[in-house]
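One protein chain is absent from this view; the other protein chains keep their places.
When the chains are written out, they are named A, B and C in that same order, and each has its own residue count from 1.
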Amino acid sequence: MTPLPGAAVEAIRAAGRRMDARGWVPATAGNISLRLADGRVAITRSGFHKGFIPEDGVMAVDLDGRPEDAALRPSAETGLHCGVFRRFPEVRAVLHGHSVPATTLSRLAGDGLTLAGYELLKAFPGLPTHEAAVRLPVLDNDQDIARLQARVEHAWGAGAAAIPGYLIRGHGVYVWGADMPGALLRLEALEFMLACELELRRLRP
Amino acid sequence: MTPLPGAAVEAIRAAGRRMDARGWVPATAGNISLRLADGRVAITRSGFHKGFIPEDGVMAVDLDGRPEDAALRPSAETGLHCGVFRRFPEVRAVLHGHSVPATTLSRLAGDGLTLAGYELLKAFPGLPTHEAAVRLPVLDNDQDIARLQARVEHAWGAGAAAIPGYLIRGHGVYVWGADMPGALLRLEALEFMLACELELRRLRP
Amino acid sequence: MTPLPGAAVEAIRAAGRRMDARGWVPATAGNISLRLADGRVAITRSGFHKGFIPEDGVMAVDLDGRPEDAALRPSAETGLHCGVFRRFPEVRAVLHGHSVPATTLSRLAGDGLTLAGYELLKAFPGLPTHEAAVRLPVLDNDQDIARLQARVEHAWGAGAAAIPGYLIRGHGVYVWGADMPGALLRLEALEFMLACELELRRLRP
Partner (left out) sequence: MTPLPGAAVEAIRAAGRRMDARGWVPATAGNISLRLADGRVAITRSGFHKGFIPEDGVMAVDLDGRPEDAALRPSAETGLHCGVFRRFPEVRAVLHGHSVPATTLSRLAGDGLTLAGYELLKAFPGLPTHEAAVRLPVLDNDQDIARLQARVEHAWGAGAAAIPGYLIRGHGVYVWGADMPGALLRLEALEFMLACELELRRLRP
């Protein structure tokens, strides 16, 4: 087994620290992955706090989520990360977090959440202006990850792929980008708009 | 008297700093304990800010809460910590904090708070899926700690022990685990769900 | 002029950093004072951010608020600090901050705010139990500090001195203690209860 590149491991650990600083990875929630140049996927192992990922807290899986080292257990939601990498060849980083606004809004929404009128929508690809309205898919949670991933693909089939992310109800947000800094920027933009949406719903119920 | 192991003292001090960073131990609120290998309990002394516990801010008591060194005063709520240790032999760490969501919700709740539909419920033992609904006991506050502990035991008798924690009204949260990292993970999971519950109640009164 | 003791200046600067970390001293808001052993009062100078008080950002005044060095300008509200020191001989530290909950609640309250049912009420003197109900005076703001201080003394005359603090409407909170750590603990306790009160008012308007 080829060891994981140190820079990839460090990029994942640093992303975890930044997500923790913003309160988005409580307990062992959240997971982080990076597609490597050799096609493997580096992903956080199950059971660690993402704000304090140890050096050996990242492992390799293939594009179908199979661990390179069968003795290690990847994040339970590895299948969702690999689903993004399979569908979007240009994507190299996937982030999953649990924020209070994302979790709360996902429980109040139907099958999607519309974001419109935010300057920060420009952070998403193909949306050069704040006048766009985008619909973020909201999927029912499921402990059967293959079934949940099928639901994600169904939402993508309906054209929702324009937005590089989705919510899982009562669970959290997934977002991705061409590299780790790009994915982190999109996560911050999305979380900012979700925080504003929560405020707006309080004031205009 | 055998001195407390340095690692136990440091684990308690570090837990206090982490709770303080999240705003869960205002003023001298909160207390932290660890069961030692020799059966003694290391617990925070009364009167210190838990974000800045001095090296001599931790002391030893026995399982009934009696100080090893009679000259030192343990946390006023030592009896609640020892009650957890006596009831659950596998538990080694107990945390008590005062967060705004826990304190606020405890005042609005009756004798329990139901948590359901959160992925983070998986952080609790015996709840492998988010579809579980758990009931967190909410007990009336009492300055008579023995009487309060009797109330806790009554709640446990009613089957509430499935959840490793409870709220005291207008006061805060108790949570425990097999070790300090495990207890901290559960506290973060619980506080996250309580923060979401507070948001949900604002939006669906 | 006797220089200010370095420890007193450092205690004031450290208190400012801690208040800033909690978001209680926005812009140049807030001020901090300490009564010295020789009877003088060390107080923050006007115009600085309290999270970044420079070494020469603290100056001496007498108990009537007169600057020892006429070339320096003390906080505009020095008269309120000195009013506390004159009235309560045992008090050595006074803190004033502007938090969002204190400022918001002060605008919604009449001439007082009742706090009851909080375990943290024990942080105040003479309140050994959470069953106490205390009334925090809320005074109308005034740019005439002598007139504002007269209003404070009138509130104290009405028995409100039981609580070591008060609110000024649209402005912020004053709190004091026997030393700087004690005053900081009371400020944290008070701010925690005010944050809970704000949540409760949202949920039970």
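One rule holds in what follows: a residue touches a chain if its C-beta (ideal position, glycine included) is under 8 Å from a C-beta of that chain, and two chains touch if they have at least 3 such contacts.
Since we're looking at a predicted model, the values are computed, not measured.
Undergrad: Among the chains present, which touch the one that was left out?
TA: A, C
Undergrad: Decide which residue listed in A:Val41, A:Ala123, A:Leu139 or A:Val173 touches the omitted chain of the complex.
TA: With A:Val41, A:Ala123, A:Leu139 or A:Val173 as choices, the missing chain is touched by A:Ala123.
Undergrad: Of the residues C:Leu36, C:Val100 or C:Ala178, which one touches the chain left out of the display?
TA: C:Val100
Undergrad: Looking at the full complex, which residue from A:His98, A:Arg151 or A:Arg186 touches the chain that isn't shown here?
TA: With A:His98, A:Arg151 or A:Arg186 as choices, the missing chain is touched by A:Arg186.
Undergrad: List every residue of chain C that touches the chain not included in the displayed model.
TA: With respect to the unshown chain, the touching residues of chain C are 26-29, 49, 98, 100-101, 103-104, 107-108, 141, 143, 168-172, 198, 201-202, 205.
Undergrad: To test your reading of the contact rule: which positions on chain A touch the chain that is missing from view?
TA: 117-120, 123, 128-131, 181, 185-186, 188-189, 191-192, 195-196, 199-200, 202-204
Here is the rule we use: only the chains that are shown with their structure count from here on.
Undergrad: So that we know how the chains sit together, what is the shape of their touch graph: line, ring, star, complete or other?
TA: The chain contacts form an open line.
Undergrad: Identify the chain whose mean C-alpha position lies nearest to the mean of all protein C-alpha atoms shown.
TA: Taking the mean of C-alpha atoms per chain, the most central one is B.
Undergrad: Just how far, in Å, is the C-alpha centre of chain C from the one of chain A?
TA: Measuring from centre to centre gives 44 Å for this pair.
Undergrad: At least two other chains touched by the same residue of chain B: list those residues.
TA: Correct list: 202.
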